[in-house]
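The chains shown are only part of the set, and none of them has been moved.
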Amino acid sequence: MTATHLTLGQLAERLGATLRGSADKPISGLATLQEAGPDQLSFLANAQYRKFLVDCQAAAVLLTAADAEGYGGDALIVANPYLAYAQLSHLFDRKPQAAAGVHPTAQVAADARVDASASIGAFAVIERGAQIGAGVTVGAHCVVGARSQIGEGGWLAPRVTLYHDVRIGRRVVIQSGAVIGGEGFGFANEKGVWQKIAQIGGVVIGDDVEIGANTTIDRGALADTLIGNGVKLDNQIMIAHNVQIGDNTAMAGCVGISGSTKIGRNCMIAGGVGMVGHIEVCDGVFVTGMTMVTRSITEPGAYSSGTAMQPAGEWKKSAARIRQLDDMARRLKDLEKQLAAVTSSANTASDA
Amino acid sequence: MTATHLTLGQLAERLGATLRGSADKPISGLATLQEAGPDQLSFLANAQYRKFLVDCQAAAVLLTAADAEGYGGDALIVANPYLAYAQLSHLFDRKPQAAAGVHPTAQVAADARVDASASIGAFAVIERGAQIGAGVTVGAHCVVGARSQIGEGGWLAPRVTLYHDVRIGRRVVIQSGAVIGGEGFGFANEKGVWQKIAQIGGVVIGDDVEIGANTTIDRGALADTLIGNGVKLDNQIMIAHNVQIGDNTAMAGCVGISGSTKIGRNCMIAGGVGMVGHIEVCDGVFVTGMTMVTRSITEPGAYSSGTAMQPAGEWKKSAARIRQLDDMARRLKDLEKQLAAVTSSANTASDA
């Protein structure tokens, strides 16, 4: 779908935008306000970048009507410039499109069902009973385990592993190195020795989900691990067995969610957050970066933990003081009592 | 070993359990007390779930003798229901079993020794001098480096990399994406430029170890990195060069252990913990989630760091106050001195 010779008029039409300027102007790409050249389209989505409009060299800028008033150059006027940029970005994507068909080197089990419009890459392995939907791309070196399913329009980068019995919805994007359906951390301790518990559940992933590079989603111990529709998971996220994630929740890189934890819809979990197992987080929660979530969250809102960065010398003092904090709290209480006694005796004295 | 038509009597026999109910009852699977249907076996391992026994629809429940007294339905009475569940779980595992033999697409070096009972998957690469033991499964796309060894009964998911000179014991399970024997982070700084140090040690892994998806274990710089028997490592764990981990220690996801750190036996390291290099942790230590371990631990017990989660607004205040903590501690001490002076002069005054 890459098109490097579009005109400003064509882009306006696609967006339903109001065009200000020359419809014939050729647009070869997208760039930031600071970097855009005279054949590139730019956008203003954040008020703090408005200052860069003055010297902007772009062919045209995606602007709200209000911002367009203060700008003299060509513009595409839209309600939401960032969303308009998101839409147009796909026109300028140089990501190669895979051709339909099964690569001659791929190994496809006799009873696997691969839609004729799907593309199966070099050295891919499609195991028994797997089902690959219409328009799906399975990259080179992917493994689709026994009975696993990928719904129509899915796109798997090279080198994605789906274990057996993983069910993936429509239009799901999975980046390279992701592992879906691995055996979760299930062991029973018998006199100090860990006995493995077979992980007999699967993974069910909704529609329009994105899964980042080297992210891992374990299969359920008994029931399935569940990822809702529209969930977006960044790179190197770890989702343990039997976790449930509600629709349209997004997680940034390096998040770790322990087993059986249930996260609501429309949450935003920032990078490096860790959650213990067996808790529930309600809808609409925002957890800031590197927070340690050790209990359920029952009210929407923003949550945090951790300490602010300091120069290392000062930090050492703070860290030492934190260990004395319980003692400090007791001494503070003592002081309050003593001072109350002093004040009271002084009052008594003055009363006397 | 999957068997979906077992009877309750057969399961009792396998476990040496006391059967209460119909020996002929067919059992098709395992499920939790809340989710089990009339052809599934369930178990009660945690007292807080005892309340679910009342409405339990399971064909039968794994119970201790004490818990069985309060339950009217069919039961398998055992000493440790969780362990019994662990044992039975393998009977209901739908994980495909690989057939013995070398897949025609696999590349096996002429001098590699592959036991006739081992299974080598599609596109696997077995390099010079490697040895694959009896009953081992090497998944599709695995690489077994030169002179590396996998002991009998091992199971490698698709897409596991063993570099050269990695020695793995018996019955070791390695999940997809794991990398064993990568070159550790060894560089000597020469006037601001990092010079690489070849990592000439290997990795030695004991028996009955499990290694999670996308976990990485680096080879030693000089001597070997050592993972003891029965160690269980979850997903996305990072073990740096020359780390030593004692027998039966378990680590949850996203743990990072820096170079040359030595961890004892029977430790439990929760998710997201980080340890600095060159320290020692004794046997029997439990480290709670996301703790930063910056010094050796010489006494068994539980250890923690970090701050508790708060609503973001309150957290901002706490974080700001932590930076003032050293100052607060000084002021507290001053107050104590001043108050002592006031009290003392008041006493003097009243004495007078």
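Order of writing sets the chain letters: A and B. Residues in each chain are counted from 1.
The rule is short, and it goes like this: contacts are C-beta pairs under 8 Å (C-beta built on N, C-alpha and C of every residue); 3 or more make two chains touch, one makes a residue touch a chain.
Here the structure is a predicted model, which is why all the values come from computation and not from measurement.
Every protein chain here shares one sequence; 2 sit in place, and the complete assembly counts 3 copies in total.
One rule holds in what follows: only the chains that are shown with their structure count from here on.
Rounded to a whole number, the gap between the C-alpha centres of subunit A and subunit B is 25 angstrom. Across the complex, subunit A meets subunit B through its residues 105, 107, 123, 125, 127-128, 141, 143, 145-147, 159, 161, 163-165, 177, 179, 182-183, 185-188, 190, 192-200, 214, 216, 218, 222-223, 236, 238, 240, 254, 256, 258, 274, 276, 286, 288, 291-295, 301-308, 310, 314, 317-318, 321-322, 324-325, 328, 331-332, 335, 338-339, 342, 345-346. Partner subunit A is touched in their complex by these residues of subunit B: 29-32, 35, 80, 82-83, 85-87, 89-90, 92-96, 105, 121-123, 139-141, 157-159, 173, 175-177, 210, 212-214, 230, 232, 234-236, 248, 250, 252-254, 266, 271-272, 289-290, 306-313, 315-316, 319-320, 322-323, 325-326, 328-329, 332, 335-336, 339, 342-343, 346.
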